[in-house]
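Report on the following structure.
What you see is the complex with one protein chain gone and the rest in place.
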Amino acid sequence: MNIINIILDFLNLENFISNIPNAEVQELLTIVFVFLRSDLFFKILLFPGIFTILITVAELMWLELKLIAKVQLRVGPQYAGRIGGILQPIADFIKLLFKETIVPEKASKVLFLLVPIMLVTLAATTLTVIPLSETDVISNLDVGLLFTFAILAMFPILALLAGWASNSKFPFIGGIRALFQQVSYEVPLWFSALGVVILAESLNFNSIIKAQSTFWFILLLPLGAFIFLVAVIAETERLPFDIPEAETEIASGWMAEYSGLSFGLIMLSLYIKLYFGAAMFTALFLGGWLGPSILPPAFWFLTKTIIVVLIIMMLRGVLPRFRLADLLYIGWRRLLILSIVNIFLAITVKLVLF
Amino acid sequence: MNEAQIIDELRDKFGERIGTPERLRQHRIVVTVEKENLLDLAKFVKDTYDLNYAISVSGIDYPEQNKFVVVYHLCKMSEEGHLPLVLTLKVPVNRQTPRTPSLISIWQSVEWHERETWELFGIEFEGHPKLERLLLHEDWDEEFPNQFPLRKDFLLEDE
Partner (left out) sequence: MSSMYFSVGPQHPGSGHFRMKITLQGDIILNAEPDPGFVHRSVEKIAETREYLQNVPLIERQCLSDVSSVTLAYAMGIEELLGIEVPPRAQYIRVIMCELSRIMSHLYWLAILGIFVGHSTMFMWGFGDRDILITETAEKIAGARVSYSYIIPGGVRYDLPDGIKEHTMKTLDYFQGRLKEYDAIFFSNPIFKRRTKGVGVLSRSEAIRLGVTGPTLRGSGVRGDIRKDAPYAAYDELDFEIPVYSEGDSYSRSLVRFREMKISSSIIRQAFENLPEGDFKVKTRKKVPEGEVFSRVEAARGELACYLISDGTRKPYRLKMSTPSFRNLPGFSLMKGSMLADMPPIYMSLDYWPLETDR
């Protein structure tokens, strides 16, 4: 009995449906209502689905605004929502909603408008396989990790597409940079996750998390965890790796031409991606939803994820941006080698401990 | 390097070809030179006194005397800093055909200054590689053909 069922009971729409004379329509609507009342719909809509994610992401944005403001000796948002401007991200999103979406004259219009929607869809899709607890997962795929990497591989293509569809020089350079960066850092990301797979002998997130019940993998594979975190920062284009968006070089890069709602969607997708990266890190290295059973497992998962996100966000307060050449150098000449070393370490740990 | 010494040497070397070098005040020497002898004098002061650093190039308009004066301020810069001495070269230019040789072959640093003087006074610097619009807007020529803002006959609206 979940809240959607209670609401539907209260509205008592089934009675209304049974009065519909047309049998086919009645049948169709009944199927729809069976879906609406199902557990899956609850998961997608409320928990751990869209609603939870949006609230978490909005609060993450607010935390970023506030904490970075503290670092920089400012106050940060103050007014929206009374308590320290807690509703500021939502207010920002509403503001973007009412702004005009300007499409450049020579842009490829359909692609230009399609890219933000695809970005949000893709970012949301990745979250379907992340378990907030053993049962709170929309789709408990056996190849969950593989699935997330398959989705993750689409993002650079979309960034390049956004830069190309804008038909403008700075976005194009930004798109190329995004492609370079994300493709080069996907390899170390993969390889460091491979160490976890070797230890857990599974690609399913729940099995991976259960395998950590004695030791979190960050203790067994600190090197792998470090590489994974760096690669996640690069994948999500956060400082010091925000090279595709470098404001003072290429004026916000591949999203330079976006405005209004489409820009809001891109920002949303980037934050979901950041949340997703941190969630992956939590699941692979920090024991996911494992924790003292005083509090529900989903609490532990969200807490750990938020801490990881904040660590990533805090880097913005102290680090400047890398150069593209340095970034590629670090990716291919340092992280790749280290991640291969990490695989051997994982095999050693496996042979010794298990 | 003594200021009086420089004045004497310049007078001995160039004699009638330049105006009398004059010491205005401490560290300031002014030499007036016709444009025919400008390059010779410039080469001489650069080689002899190592005045390797051009501070500024300015134009002055004297409509009553029917001339422009192009003024070069030169200084010596070594590893240990500036020499306080500033040598001023004044080059009178005819107002109807304002042309004078460019000193860019001697001091690279006059490039932008000469370009600015060309734009604001309309003085042609012969041998300057790039006399193009610098400070004024691109359609200045259409709006004010053959007018140069720093000449005295260009009046501001409230004058």
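Quick notes on this structure:
Letters A and B mark the chains in the order given here, with residues in each chain numbered from 1 onward.
We take it that contacts are C-beta pairs under 8 Å (C-beta built on N, C-alpha and C of every residue); 3 or more make two chains touch, one makes a residue touch a chain.
Worth saying up front: this structure is predicted, and the values here are computed from it rather than measured.
Note that the undisplayed chain, when the full complex is considered, contacts A, B. Of B:7, B:39, B:60 or B:131, it is B:60 that touches the chain left out of the display.
Only one residue from A:107, A:208 or A:239 touches the chain missing from this view: A:239. Within the entire complex, the positions of subunit A that touch the omitted partner chain are 68, 71-74, 169-170, 173, 239-240, 242-243, 246-252, 316-326.
For subunit B, the list of residues touching the undisplayed chain reads 24-25, 27-28, 30, 52-56, 58, 60-61, 71, 73, 77-84, 86, 88, 107-113, 116, 120, 133-137, 149-150, 154, 156, 158-159.
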